[in-house]
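For this view, one protein chain was removed and the others were kept in their places.
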Amino acid sequence: MKVRVQSAAFDFGAEANAFAAGRKDAGAVVTFTGIVRDLARGDLDRMEIEHYPGMTEKAIEAIARQAQERWALKDVLVIHRHGVLEPGDMIMMVATAAPHRVDAFAAAEFLMDYLKSRAPFWKKEVTANGAQWVESRDEDEAALTRWSE
Amino acid sequence: MKVRVQSAAFDFGAEANAFAAGRKDAGAVVTFTGIVRDLARGDLDRMEIEHYPGMTEKAIEAIARQAQERWALKDVLVIHRHGVLEPGDMIMMVATAAPHRVDAFAAAEFLMDYLKSRAPFWKKEVTANGAQWVESRDEDEAALTRWSE
Amino acid sequence: MIDVMYFAWVRERIGLPKEKVETEAATVAELVDELKAREERYAAAFADTTALRVAVDQELTDFDAPLAGVREVAFFPPMTGG
Partner (left out) sequence: MIDVMYFAWVRERIGLPKEKVETEAATVAELVDELKAREERYAAAFADTTALRVAVDQELTDFDAPLAGVREVAFFPPMTGG
């Protein structure tokens, strides 16, 4: 398990290759990558991501441990950036490796649902006309309920 | 949409980066990579993948089109190898890009479920003691039913 | 004249990947019956058609599919892609 919280950019492809390379024990690798999406009007100047140093790492590690307890995983990787990002920049990635695809997919979705609403990050969208904190969506909170059944 | 059926190896990381790079329209990219898994006894010499040239490409393209009709996707990539592979080699990958993660995940799982049981590939595992065709699993067939609800 | 193709263990059991078949069969099932009547290796390959899949002109279909105008029929075990 590897968790990294950083302001620096990361190389998604290089990370994905390093994670998947030569795995004879896991037939399935799933990755998710979050990218800064432009606004509907196409005027997003930048996204600022604030986080809670100390708690962030602990929260992500706890989520990753839960995923490992729940599914037969061979490995988990989470990278999440903070600071100033531009449209098209990669915000974060998760990767899961498992013998079977069902576990790799379920664990990656679980990680994303929890990171979305339970890891202490806050996004602010900045345009020439002002800045706005991204609001949490009810459907993101609702997505968590499927894991407690 | 890009579909490639090939015997040559592919660079997962480079493909994933090229697919995800600079997407300002899609906040979510999901990839799945299938890797040749060793047998429980650790004695897999190689995997031979047979396919049905002509039908393979058509079948995969039809599956990818269905995914695009069903979910709000910005792009789909499928690469699938045939021929002789060794443990740890990458067999195939899919990638999906969508504005929201729910669509990217669902489409990737849909593509995998259909590729598994509806694309004309057949795997044979070869060890020093002989060769055996991989049998389809009932659960793979069953996985398809969730998409017809 | 129809191109008949075999894949995976069906190909191995019958001993060839492809052959041209002159047939009056109206459906895939009738074609299978003709092939089974030919030789033991065909009878063995087609002994249990529930274990087989069939594609007609490169589209998956059923054993009761009609053969009128068809150019290519392929028989194979359940697929194991991905």
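All chains are identified by letter, namely A, B and C, in their written order; residue positions are counted from 1 within each chain.
By our rule, a residue touches a chain if its C-beta (ideal position, glycine included) is under 8 Å from a C-beta of that chain, and two chains touch if they have at least 3 such contacts.
Since this is a predicted model, take the numbers as computed values, not measurements.
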Visible chains that the absent chain touches, using the contact criterion stated earlier: A
Among A:50, A:86 or A:139, the residue in touch with the chain that has been omitted: A:50
Contact set of chain A toward the excluded chain (per top definition): 34, 50, 52, 54-55, 58-59, 80, 91-92, 112, 115-124, 133-136, 141
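Simple rule for what comes next: only the chains that are shown with their structure count from here on.
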Intercentroid distance (Cα basis), chain C paired with chain B, Å: 26
Chain A and chain C, separation of their C-alpha mean positions in angstrom: 48
Shared interface positions of chain B, touching two or more other chains: 34, 112
Where chain C touches two or more other chains at once, by residue number: 82
